[in-house]
Structure formats: C-alpha cells, structure tokens
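Here it is, the structure, as structure tokens.
All protein chains but one are shown at their positions in the complex.
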Amino acid sequence: MSRSLGRVAAGDTGREQRSPGEEDFRSYYGRRVLKEPVWEWLVPAYLFAGGLSAACAELAAGADLTRRPRLRKAARLGALGGLATSMYFLIADLGRPERFHHMLRVAKPSSPMSVGTWILVAYGPGVGVAAAAELLPARLRRRWPGKLIGALARPAGLASAAVAPGVASYTAVLLSHTAVPAWNEARDRLPFVFTGSAAAAGGGFGMVCTPVDEAEPARKLAAVGAVTELVTSRQLDERLGVVSEAYRTGKAHRLRQWSEYLTAGGALGSLLAGRSRAAAVTSGLALLAGSALQRFGIFEAGVQSTKDPKYVVVPQRRRVDRGEQA
Amino acid sequence: MGSNMAEAHPVGFQWVMEAKARGARVLHIDPRFTRTSALADKHVPLRAGSDIAFLGGVINHILSNDLDFREYVQAYTNAPFLVSEEFADTEDLDGLFSGYDPETGTYDTSTWQYENGLPEHSAEGDRHREQSAGEQHGSGGPKLESGTGIATDETLRHPRCVFQILKRHFSRYTPEMVERICGVSREDFLDVCRAWTSASGREHTAALVYSVGWTQHSMGAQYIRAGAIIQLLLGNIGRPGGGVLALRGHASIQGSTDIPTLYNLLPGYLPMPDARHAGKQDYVESIRGTHQKGYWHNADDYIVSLLKEYWGEAATAENDYCFGHLPRIDGDHGTYRTVMDMIDGKVFGYFLLGQNPAVGSAHGRLQRLGMANLDWLVVRDLTMIESAEFWRNAPEIETGEIAAERCRTEVFFFPAASHVEKEGTFTQTQRMLQWRDRAVEPRGDQRSELWFIYHLGRLLQRKVAGSTDDRDRPLQDLAWDYRTEGDGEFPEPSADDVLRRINGADLTTGELLDSYLQLRSDGTTAAGCWIYSGVYAGGVNRARNRTARTEQDETALEWGWAWPANRRVLYNRASADPQGRPWSERKKLVWWDAGRGEWTGHDVPDFPKNTPPGFEPEYGEAGPGALAGDDPFIMQADGKAWLFAPSGVVDGPLPTHYEPHESPMPNLLYGQQGSPARKVYARGDNPSNPAPPESGGEVFPFVFTAARLTEHHTAGGMSRQLAYLSELQPALFVEVSPQLAAERGLANLDWAHVVTSRAAVDARVMVTERMRPLRLDGRVVHQVWMPYHWGPSGKVDGDIVNDLLGVVLDPNTLIQESKVATCDIRPGRRPRGRELLEYLAEYRRRAGVTVETGTHVMTADTTASETAAPETTEPETTGRDTTAAPDTTDREEDA
C-alpha cells in the first residue's frame, strides 16, 4: 500500500489538509492520540504557589540568620501562605478530594506525585512552626508552648529551607514525568525554568512585603531567578523540535510572552528598587505575575500538545523511520 | 450476493472467516461496500436491482464456454427434458414468456410444461391469478402430473430440451451487456466468472449466500432461481461446501415459515385449503400429481396427521378428519393487502406479535393509516414500539392526518417476555432447531407468546363452549390440552409438550414418532409439523443436543437437530456420482455401501435408504418408489433439480432481467421494462415514481436502497431502547458518494432529506468513498443508501426510512420491493407539517405522477416477433434501447 495514500488524515477524506511546509503526518481523523490532562487552572496555580512558598522559606531562613526580622516575618508568612494555598489547590483538583489522604498510603519512587507528597510532608511542619512563631501574640510567648515554638522557629525554618529546593524543583519532574509531549520533551530544562520562576516569585514577594532596606537579598534572588527563568524559558521555544511549536503558538505563547515582559521588567525594576519602595512593590508584583503566567503558559502548552496528534505522531514517526531505539 | 453477512449475520460470518483462513476466496457482489466487502477478497459493486442481468451473464459464460459440470447436469437436473412445443421464450416475445395475459398481468403456465405434460394446468393457473403465491406449493415444489416417462434428450442437443432453452434464453447476457446494465466492468465480471466456475467439478464446490438483498424485489424469487441455476450447472447443490444459502432476517424466521405465520400455508409447507376444495381428497389431489415421484406424493399422510393433532379425538375418518374445520382462502390475504383493506374499512382487528410495521414495513405511512382505522389493535412487544404509539407520535400527527383524540383504534399493549425469559426452539437458517432454556424469569406482566396464544385459545374455547352455532365447531373441537407448569388461573404452558406434539406420536401406542416416514393417513398418527417429525425421536429432545464441535466430526450431527430427519445437507444424494461413489475423496459426504445395500456417509442420507444407484422404476410408478437410483431431488415431482421450472414460479419458468419497478434505466435487453407479473396497486395512497418508458423519472434521478446496520435490530424495537446499542449508531444517516455530495451540495454530518413520491425523510449526511457512482450504458448513476432502524420512539429517534417506499410485490412470495427504488436528495431538512404534504405534491406534479403511474406493467412489443417460430429465431446480439408504447389496460387490483 502506497505511503502517499491517505497521507494526511487517514480515514478522513482530506479534511485535515495542511498548508505546505507544515509537518506531514497521518492520524485517525485528526483526533488526539493522548488524553488531555484532566487538571484545570488549579494545578498551575499550585505550581506557582508552591514555588513561591519554597523561595520564601529560603529567604526566611537567610533573613533569620542574617537578622532581618521584617524580611524574615514576611518570608515566613509567605512560605506558609504559599504552602497553604498550594495544598488547597492540590486537594481541590482531585476527583475525590475527600480521599486526599490516600496519597499517604504508599511511597512510590516511580511517582513524582508520591515523591512530592513526601517532600511536602517533610517541608510543611517547619514552615508551619516558623510562621507560627511570627504570628504568636505577645501574651502567649511567655507561656511554655510559646517559648517552645520560639525556640523551635529557627531550626524549623532551617529545616524547611533545606527541603525547599526540592519543593521548588520536583514540580518540574511532576510535569515532565508524563506522556504529555510539551512537558516530557522539556524534561531537561523545566527544572531550571521552575526554580528560576520560584526564585523570581519569592524575591518579588520579599520586595513587595519588606521595606527596601531589608529587602536586598530578595532583590538579588529575584534578579537571579528572573534571569534563569528568562534564559531557560526561551530554550523551550526553540530547542524542543516540533514540540516547541506548542510553546510558541496560541494561548501558551501569549501567556508566556506576557510572562517574559513582566519578568524582564521586574528584573530591571529590582535594580532600581533599592531606593524606591514604590518601584520595589511594582517590580515585585511584576515578578510574581510573571512567574504565575509562566506556570500557566507551560501548563497550557502541555494541554495543547495533547490535543493535536502532530506533537505525538511526528517525533515518534521520525524516530521509527530513522530506525532509532526509543 | 444480496447479503451483508458480516453486518447482518456477524455470528454466522465467523465461518466465512474460518473458510477464508483455510484458503477459500470470498467474493462480495453488492451495490454497497459494506463490512462484508471489507473482509472479502474482492468486492464487485453493481447497480441495485440488476442482479439477474449479472447472474444471467454468469450462466451465459458457463454455457458458452462449456464450463458446466456436465456429468452432474446430465444426471441430476432436468437439462435433458423436453419442453412443450407451445412454449415461447422471452427472446421470441420481447421479454414475455408464452401464456401472458395482459388483462390480469398473470401467466397461464400450461405452455411451460414438459413435452408429455398432462392436463389440469389451467386450473392451477387460475388459482395463481388469485393467490399468487409460489409457497402454495410447499417444500415439495409444485405438482407435476408426470413423474416417470418424461421425454428426454440425453445428448442435450434437442432445441426444445431445457439445456438448449437455457442457453438461448441467456445468450444475450454478455459481459458487455452486464457492464451496461449493472455497471460492472468486464474485467471484474470475468474475474468473478473465473473464480466461480473454478469452484466446480469433482474436487471443488462454491457456496452461494444471499439474504433479503435478493428476496425484497419485485422478482426476488427469480433472483434466487438464477443463483440456483448457476449452482446446479456447476454441480454445487447437495454437496459439502456447496448450496444456495438463504440467511434469514432474524432469529427463527425459518421456524416461522416451517410452522408458518403466513396466510397461505399450513405447517410443513402444506398449502392452505382453497375455497373451491370440496373436501380433503380434493385438496390432496390438487397438491400432488397422481404419478409424481418422491415424498410429496405422501401428502395425505401429512395432512391427516396434522388434522389429528389439531382436533384429536374429534377428527375421524367419517368426518374427513375435520378437514372442513380448516379456514379457506379465496385470494390474496397477505400483509400488504390486509393493510390496504384496513384503510378501506374491511378489517377491524389486528394482532402484532413482535412486529413493528409502523417502522419496519415498506410504506410505513400506509401501515400507520391502516392501523389508525381499526376497532382494536393488540401489540405484544418488549417495549412500547411505534406501532403501539402511532396514535400519538406518528409523523401523520404533525401533518394533521392522524389526530390522537379522533383516532378510533383501541390499542391493547401486552408486554412480552424476551427470548432469555422463556424456553423453546429457534429454527435457524440451516433449518436447525436449537432448544433454548429459560435463563431468567420474566419480570412484571411480561409473558411468552406461547402463554398468550394458549390462554387466548383457552378463553375463546370457554366463551363458545355452549354455542350451537356451526361456525364455532372448529374452536369447540380443538384439542387444546397442552401441559402447563405452575399454578393459578394462568400457568405457563410447557414448550416441551408443544415440541412433542409437533414431533407427533403414534396414537395407538402413544409413542413419539422417530421420523415422518411413520406418518399415516388412517388417523393412527398425529404430528403438528410433518417435517419436524424426528426432533423428539426416541423420546429425546434432539434440539437440545449440544455436543461441542470439537467432540464430533465436521457434519456435527450431534449439535441441535435439522429438519428433515437431521439432514445437514439437503439432497445430499447428489454428493455421490450416479453410480453412488463420492465425486471425490475430498468432497465425500454420502455414498452407496454395496456391501450392506444401503446409503451411508457423514450426513444422514437424503434418499430412500435401500434404493440402489442403478434402480429404474416401472413406468407409471408414483411416490418414493418411483424415484430412480439417480434421482437425488426426492421432493421434486420428477426427482431432478429444475434449471427450468415448468410450474411453481408464477412469473416465468426462467429468470429474466427486468428493471425494478422504479428505475432510472430502460431495460436494455427487452421491450418489457419491469417484471410483467409483479403485483402493483393503483391507489392514490401508493404512488410510484415514473420509470421508462414513462416520462418524469428525472425528478427522482438516483437509485435508492436501504438495509441494516449491525448495531441495530430491524425496526429498532430491540435496540433503540438500549443505551449500549443506541450510542453505537445514534442517528439516521444517508450515505452518498463524494461525487454526489459535490453535485447536490451535501456536506458530511450536515442535514439532508431524501424524497420519493411517497415521503421525504431527514437524515444526516455521510459522505463516503464506499458509495460510488456507476457508469451505466454511457451515463453515470448515483446510488443512495440509508439504514432503516429509526422511528419516533426510543433513546435515539429519527425519521422512518420505510416511508420512502411504496408497495410493489413479487407475485410468488408477495414480498415487497424494498431494496430498490428511485429518489431525490437535497441539502437541508425537509418541510414540516402541512408544508410537507404540499412539498410532496409538488414533486409528484413535476414528475407527472398519477394513480396510474407504474401500473401499466406490460411494455413489451410482442407483435414484431410473434410470427417467428422459436426454433428459427437467432439470438440477437445487440440490446434494444427503445420500448413500445405502454399498454393502457388498467390493473383491476383495486376498485
């Protein structure tokens, strides 16, 4: 049977005619091969909130050790707030939220979600104790539980800071460890995009919530994170072969373009934010928004890459035709 | 051919796939590329309604190239028999046979007899004119006075021998003609010929499978005759791997013709008595010839045993075994005639048992209008089908033709038990009875048909118990005493007991019979259906035999029970040569064991057990004793298979290509356009689309055909209520070729509507390469196909496709021509309400359709060739495209 037969969309009399220059491939009536992720906006929101929390935990620990109490307080609360919202998003996205604790039945190294669950289990208590110390009303600090919390705050904060890099980076594996082409093909770069994005968000948060005189580490973290994110994010657009198209087009592209503008703007702003609180707040908000849009953009690219069979068929077909082992 | 086996009989199709796996070549010749075509080695599309032209071409190919299995043909068919000098062929009469009466549109078959034919033919011809049913003749074929002593020419050279008549009749059915009529290329046609003829002879056989794609034509019986002639010429009947296999429409349709739900038959294909039969003897004489061969000669045994089963003790020799109690027929009482009589106010009540004519019968509108004009209607079905709800959801509600509040019909709905909720037998396509156990108890008020009929009879009998009116005697005398199971006023009758009664018993001993050979006409035996005698042989329910195929040989005699006498291949004497030896080792089935002096083999021999191959009967002998040792066709009056049918087929002794009632094509072979004996009804509520030579046919330019899908069951009563089936084919669609779609502006999944002079039907468009335009005689003809499973009730609904069809019938079977018509197709949805009626009226005006359109059936010009003697007429080598002026005689079918 000639290969030219039904070369476009098998079973369909030429409805999937593509313009010249586009990838030539066959499919079943142009339908998707993979299922779209069932996750909704809650999951990218979780990715953002989790990253924010992790970066805040780092800032909080540093601020604690370098005696920047206002940065410490803001960061500890940011870490808890980020964690709490991320947990909410995570559970709300379940098909059966009342069964969220089933995650704790097993520990599976093969499942990044299981690994992530245990990372969060390790991470959460420290963040909680450290934040509790900040929130404790003065009258309670005298009593022994208050004293205990106060004493535990630093070790707890340091412990959570030790786990935080895991929190910031595991989500990249969470997405990449799927059959979703845009995420899977990005597996080498996504951890850097995500940690960069987390750092930018955490730094931005520090800039927004902390007076400029204590916020220098936040500004630095924001700048480093933003640059990392900007550089590695561009690679998604260019270096993933056919799959890059999912990042470069449509809604994913628009989200990530705005993300780039905001992140770049926020990064530039952070250089000026040492003098102006207003500039710091503006830049910080831009960085936060940029980080969030990045997560939504990457999520969207993944969804798109499952809707169009091209992203599945073309790379795999090439591999087969070249006789490459998978 | 005419079968979509993979889709309509998927379970049986596994054996075709198995044969294919073993190296068989599967050819599918059908208008559409179906799921059967997809699995076949080759698909040959042809125009719907042109099959006889194709088959005639194959016959001509066989005869012109001497490819017949000559030894078989000479010995086992009527090829050498001479036909009466009075016979004239379609070659002589422009498409008519001798004996045609243009006044009545029927044939007097007396000129079709063998040379030594004896009287009484004219009487038979008369009867046909009224009843028009080949099935009148039952399984034994029609009566023939002559048995032994028919004039023959063993050399097959006599111009009046059947072989030569056949040759001449089909001589113009050339590959070129097939191409022009059917749209099949010469290459494809010859490829089929090669494949078919190579599966012939001692070592090879071919099986021919058909279904309702053949029967539902105005000459459906002749389609099958044509297929049978090929199979006989190739020696493929009565042999393993051969046969003409009719796939029945659904479960136990075979059973419902064996023990018939047909008005003109009694069980076992005994004809229903006629109003002019004086008594039993007169009846028996009229259905068998005094001198005819074979087992049909014993008809008296069968009818008396049946009467003893019906009326038991009351049936005695003195009262003619209550023969007078049987109802008599005096004309056409078929389903379509009955529906027209309903409309005309001549029928008052109607029982529907497992039938949904509002959707499933041709001309659904006629059906619904008929049902709306009754006093009462009883519907027994699994669910509330359209035929029970027509008074509130028929399409005629929308057009105002039926108003629920004014509809006079009182409808009684009885929920029926399904096949898994009751026990009994199914008789399938191979005539095999298979017993079914009850799997679950019926729910609620659901009851079996057996329960319903038994208690209805019981209550009626009770009602007339005290009557002195003679008319109630048949009911009073009826032996209605079946065993029942359970308590209460309405216990379930025993299906097992019914099967025992059908099998029959020796009334002197009470023992169950082992075979129909034990039946007697002296009142000492009773049997409800003589051909089923033996199903309870030895007191064992053989229908319940379930030995796995892995535990027995390929004939599988231990699975179920096939009538007659558990024979799996009918006429299997033909699997051995005239000397009684298998034709070949590879194809051996039944043979003569000289040592033991009997027939033996893998199957039950279908021949008198001890009649040796060389036996010659005395002249004038009759019945089974008159069968010669080489007369395998033991139910035929002459012991031979009929290439030429001297009687029994009312529309011609040989199949002839006529165009369907509605066709875009003129008949290229004869001036006679359509079947001259088809039953047409000139009624305002049954209009026809014009066909040549009438004008106006271009208004309905496309060939329409309808069929089933695997996913649904016939009129949908068993499938549209089920989500798992409905989701698989959720909506009515119409299949068109990409070319037709482009021509008419139809887009995939959009709405379109199909129009005939009867109705317009909405459907979603399915554009597919599986439909393709045919090039016919220099023009392109498009075919349009629709599945017909939808109606207004159920989980998925849609318009009723059968509304598109009119009522035109095969005169032999009274089966409607529902596999081919003409139509138009337009994009968008049809008009609704009153506007629909105006829309259809406008179509009829444009096409010039009147009440008389299509009812002038004779179009042949017999004047030109009437003078030519049959012997001297050379076969013509070119077709005739022109036709004579239409005959203006009115058919007197309806006043």
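Here are a few things to note about the model shown:
By letter and in written order, the chains are A and B; residue numbering begins at 1 in each of them.
Just so we're on the same page, a contact is a pair of C-beta atoms (placed from the backbone, for glycine too) under 8 Å apart; a residue touches a chain by one contact, two chains touch by 3 or more.
Operating definition for what follows: contacts and distances are computed from a predicted model.
For the chain that does not appear here, its UniProt entry gives the protein name "4Fe-4S dicluster domain-containing protein", which is one of "Error-prone repair protein ImuA", "Oligopeptide transport system permease protein", "4Fe-4S dicluster domain-containing protein" or "NAD(P)H-quinone oxidoreductase subunit F". Residue in contact with the omitted chain (choice from A:Leu135, A:Ala179 or A:Val231): A:Ala179. Where subunit A meets the omitted chain, the residues involved are 1-2, 4-6, 10-13, 25-29, 31-35, 37-39, 54-55, 58-59, 61-63, 65-66, 68, 93-97, 99-100, 102-114, 117, 161, 164-166, 168-170, 172-173, 176-180, 183-184, 187-188, 191-192, 194-195, 198-199, 213-214, 216-218, 220-221, 224-225, 228, 274, 302, 306, 309, 312-313, 316-317, 319-320, 325-326.
Taking the complete complex into account, residues 6-7, 10-11, 13-14, 17, 21, 33, 35-39, 42, 176, 179-180, 183-188, 664, 698, 701-702, 709-711, 723-731, 733, 739-740, 743-744, 748-749, 764, 766, 768-770, 772-780, 782, 795-796, 881 of subunit B touch the chain not shown.
We adopt the following convention: only the chains that are shown with their structure count from here on.
Chain centres here are Cα averages; for subunit A and subunit B they lie 72 Å apart.
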